[in-house]
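Here the complex is missing one protein chain, while the rest keep their positions.
Presenting chain A:
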Amino acid sequence: MEPDEDLGQIADGIYANGDENTQRHRPIISSEQLDIEAYAALYSGRTKITRLLFIAGRCGNASMQLEALRMAYDEIKKGENTQLFREVVQKIDGSLGTTYGPDPAWADSVDRRAELRKEKLENELNAYRTNLIKESIRMGYNDFGDFYYAHGQLGEAFKNYVRTRDYCTTAKHIIHMCLNAILVSIEMGQFTHVTSYVSKAEQSQDALDVVTVAKLRCAAGLAHLEAKKYKLAARKFLEVGPELGNNYTEVIAPQDVATYGGLCALASFDRAELKSKVIDNINFRNFLELVPEIRELIHDFYTSHYASCLEYLGNLKANLLLDIHLHDHVETLYDQIRNKALIQYTHPFVSVDLNMMANAFKTSVPGLEKELEALITDNQIQARIDSHNKILYARHADQRNATFQRVLQTGKEFDRDVRSMLLRANLLKHEYILRTSRKH
């Protein structure tokens, strides 16, 4: 290691205002490219394919793209979704050799089988309906939902799943219906449906088992995340029980719970909440163990090692941008976390040297000044910048003066408002007299 860099690191340790043993595990693990194989293994079903396709569309790296497409191709081959199959083949466009070409024989046979199956299902359903056997009709619609889902016709699938609702006889059935509807809605990106079916499922409390509860929490968390309600999202993810395990891989992996929950919590919780709900949360700790980077960065944030925290975040960013649910929110969440860090950093001090602070946040002084300016204007930091000496001074509002000012202001406003009200009353009275005198 070069001496210069060494010095810099020591200085970092000081600027990060930590204790002496800040020289810890520097190397950060997942800064390298996403391991698609391992990533894909976390998921199952349709989401695995869509996630792979999402990565292929976003990564901007030819070999990674092909790798993702290859795995998507293999995965689709296991199912019956010929529509998606053709799309992927078109995307691959022969660049993966003949093994990954458009397999018309396979596609045709699948389509033919689907045709037959559909006919059979229709006949069965009609028979059930003439017989008016509730349970069978429910099963019939459910089968139809499954069928359409497998073939990628999500809208139809959703309709059929929802239709089973009229034939549900027990709370278990209702929950089953809700879970199916939620699954399809998430795939379609219709998160308003997700919220409503989650609350519907949660109404039948006694019929819920722990796994289902965990699933519902995840779904609700996703819906809140999508609606940019990060605080609510964080709460939902933090409530997910450890029973989730690998039971919901068709939607979400436990690693995601840690990532989504951790980042949302960091962006929206205050220090006390962060401590009590995230760091001291035994349930959530299990999830965090799965993604050590997130665990580390939350701890760094809490112990005010902002530089290392931001470094972790920076390294994670590329991979998070490839996440199908998080990609839209990465920037906002990162901004919020950064602002929080800046606010917390300045909070205890009467004055802060901007050079030191810029170092701690790995940024330039003018850049930091701009960020601070925005926060001060937003009234998030009570301080003023001495741009000449590059020092930030805390500013303690003078309550007495502020009160005087406010009182005088209020008095003035009252005075003005009452007078203009009196005038209006006068005009009204005049108009009224005029009208009545005209009438007479």
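Details
Methods note: contacts are C-beta pairs under 8 Å (C-beta built on N, C-alpha and C of every residue); 3 or more make two chains touch, one makes a residue touch a chain; residues count from 1.
The rule is simple: contacts and distances are computed from a predicted model.
Name of the non-displayed chain as stated in its UniProt record, restricted to "Molybdopterin synthase sulfur carrier subunit", "COP9 signalosome complex subunit 3", "Transcription factor bHLH137 like" or "Postreplication repair E3 ubiquitin-protein ligase RAD18": "COP9 signalosome complex subunit 3".
Among A:Lys228, A:His327 or A:Arg424, only A:Arg424 touches the chain left out of the display.
Residues 372-373, 376-377, 384-389, 393, 398, 400-401, 404, 407-408, 411-412, 414-416, 418-428, 430-433, 436, 440 of chain A touch the missing chain (whole complex, contact as defined above).
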